[in-house]
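Only a single protein chain was left out; the remaining protein chains are all shown in position.
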Amino acid sequence: MVPLSWYLFLSAALFSIGLYGVLARKNVIAILLGIELMLNAANINLVSFWRYGSTAQMGGQVFAIIVFAVAAAEVAVGLALVIAVYRTRKTLTADELDLMKW
Amino acid sequence: MTTETLIWLLPLPPLLAFFVIVLFTNKNKALSHTIAVGAATLSWLGSMVVFVTTLGVEHFGEHVFNSSLNWLPTGDTFLKIGVLIDPLGAVTLFFVAWTILMIFIYSVGYHNFGQPAGEHDRPGLAPHGATVIDEQGHKHAVLSVEPMYSRFFAFIGLFAFGMYTLVISDNLLTMFVGWEIMGLCSYLLIGFWFAKPSARAAGIKAFMTTRVGDVFMLLGIVYLYWATGTLSFREIFRPEVLSDLAETITPIFGLSAAGLIAILLFIGTIGKSAQWPLHIWLPDAMEGPTPVSAMIHAATMVSAGVYAVLRMFPLLTAGWQGHGLTPEMSVVAFIGTFTAIFAATIALAQNDIKKVLAYSTISQLGFMIAALGMGAYVAAAFHLVTHAFFKALLFLGSGSVIHGMEHGVLHTGNHHLDPQDMMNMGGLRKKMPVTFWTFLMGGLALSGFPLVTAGFWSKDEILADAFAHGHWTILITLSLAALMTAFYTMRQITLTFLGEARTQEAEHAHETPWTMTLPLVILAIFAVSYGWVGIPEQFPGLGGLIPNWFHNFVGATLLEHPEAVAFSWIPLGISLVVALGGLGLGWLVYKDHKAGQPDPLQKAIGPLYLFLQNKWFFDEFYNFFVVKPVIWLSAVFTSLWMDKGLIDGILHFIAKTPIWIGDFLRNKFDKPFINEFIGDGTAAVFQKAGHELRYTQTGRIQSYLIVSASFLIVLAAVLAYLFLA
Partner (left out) sequence: MTAEQIIFFLTAALILVSALMVVTTRNLVHAALWLIATLFGGAVLFATLDAAFLAVVQVVVYIGAIAIMFIFVVMLTRRDLLAKASQTNAGWPWAALVAIGTLAGLVFLSGQMPNAGAQKAALVGDPLVALSTALVSPDAYVLAFEVASIMLLAALVGAVYIANRK
């Protein structure tokens, strides 16, 4: 039988990997990919807790669905921004988008 | 209006004149002199009414006019002030009123009222003459009017107030008040022409010298008040009080209290009446205008000194049995006698017409003081009155002469000639007859010309008293002084009026206006006739025809009416010899004196002449031993060393310390530590921090995220440790 902790560890690992991707990648699209991984980890976490807790309580799944919606919205807006930025700045390297600096 | 009320009012008109002139009419010369002369006339009128009233009172000595008020509350009692007119006061009031009025009228002419203002005249300097162009276009120099005309009348008005106050006062306090007011006016009037340095110096000298006397007088007044609890004459001169004072022995020279007080008060008189050794101010006081010399320094203020001794006579003679002088009386007699002969010798060698008269005044006052020292009350009072009249006359006459000489100086234009030097005069009897005759009468009165002059009667009485009481030294000394008096007086008259004019200026002198000659005439009348009220009863021939009114009247002032001196031919003979001899000698020696010749006296007494001319070098003596040390004390010791050096030094030190502390705090603490270290340092730290830390704002979102994630981990760890452990 799979205890809850395995799922939690998994989601933790996925989250960390996503975090690493966000922090360490040059390309902004790669950063957004990392964010997706993190959201996914959150979803796995939520559903695990639903399944290993009170299954009559649908809050867990509903939360996961909302997270889907949020992820979708965020990706949409984010990629739109990426396109807009690419059009004006001709670059997708995060390090080069540093106008708000000292 | 009662007589007492009238007496209270006597000093007020001149005082009001002073205030009105000072405050309102200073610019208007005519109005000022009218107010002043009017005030003097009012006081004169009041004085005459009072005098005539006193004549009508039977036994006036016992029924004097007295009125007093409670003034200062002193514990349970009051210090009273008031007025008193007894016989002495009445005769004094008589001559004071007359001389003051005459001098006020004289001043109008003396200061050339009606003349044009001089072009070079300034207030503070004597008038210099004005240029007048007549119808033909010729320029004449004429006498110019005094620029400070009204001020003069204001001052003499104040002075008259002081003198009247002194005469009518019934207590030492108001007498002293009048005394001091006159001292102030003397200073103001001697230094009237204040732009002249010698006048300023003379004013200060007069004030300082009389001040020395006044300090001792004040000590005497204080001691008297302490001993008796009152300052009122009527209360002090009660027999019980006097004998009590006479019996108390003080530790000072073993004098009785009465004697000590009398000596202290007498020192005031030494100062005021210019007796030796405080005589030095009177000759210098001749710097003032001649009416001032006449009034203050001949007739009234110096007489006030003698008047004070006359008033305090009961105190002076407390304990005197009638034979042999008490110590205090000896002191007084000595001072008077010495002064008489001392001043007479100096007068012999003076060439300035006013200086001769100044020394003459000192000498005659010495006569009066000597008489008082001998106990000759009536003789001293008599000589006081007659002297006031003829000395005022002589001074006013000399002023007239000087004016005449100034006419001559303006005519010739030689401003280097001294119009007061008798050696430049001569023959003025022809040019100034009224002045000559009146001056002659005054001079004869001064010399004691027998029978027809007042001076004869009064001086003779003093010598008779000296003879009768056996004071041989005093008799001989005073006789010698009288001889010298006659000599120098005739010298003066001869050099000035007789013979021929020795200079061009004397040739062109002419008589002065009526405002100046009328007072001379009136005073001459008194100088001649006043003596006849005091003819001794035992005098051969004339005595007994009219009673000796003066002796009876004034003698009644004292508690014990003094007896008349027995008649003797010896003092009369001495009087005649010295008077006529001196006059004759003086005329003989000087009648042919020509211009440029040396004084015959110089040949006669040789080096002694220089000694006399320089006033026995007393001024130089005082200057060296008194004046210079005092100036050193004030300028060097007190001002330079103590005040500037010590006290200012302490203050500067006290000032320097906070300044040093402030500097120290500022430079060693405030600036480096607070300003730089804390203030600038904080700013620098923040600036550096900002300078370094700004690089954290990379603009790169990933670095921001790394930072916030790290912090989040750390925070979570901390919270976990806190809440889960």
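The letters A and B name the chains in turn, as written, and every chain counts its residues from 1.
Quick note on the criterion: a residue touches a chain if its C-beta (ideal position, glycine included) is under 8 Å from a C-beta of that chain, and two chains touch if they have at least 3 such contacts.
Computed from a predicted structure; not experimentally measured.
Considering the whole complex, the residue from B:69, B:610, B:633 or B:720 that touches the absent chain is B:720.
If you put the missing chain back, the residues of chain A touching it would be 1-10, 12-21, 23-27, 29-30, 32-34, 36-37, 40, 43-44, 47-48, 50-56, 58-59, 61-62, 64-66, 68-77, 79-84, 86-87, 90, 92-95. Think of the hidden chain as still there; on chain B it touches residues 702-703, 706, 709-710, 713, 716-717, 720, 724.
Criterion: only the chains that are shown with their structure count from here on.
Between chain A and chain B the centroid-to-centroid distance comes to 122 Å (mean Cα coordinates, whole Å). If you check the complex, the residues on chain B that touch chain A are 694-695, 697-702, 705-706, 709.
Chain contact summary for the complex, chain A toward chain B: residues 19, 22-24, 31, 94-95, 97-102.
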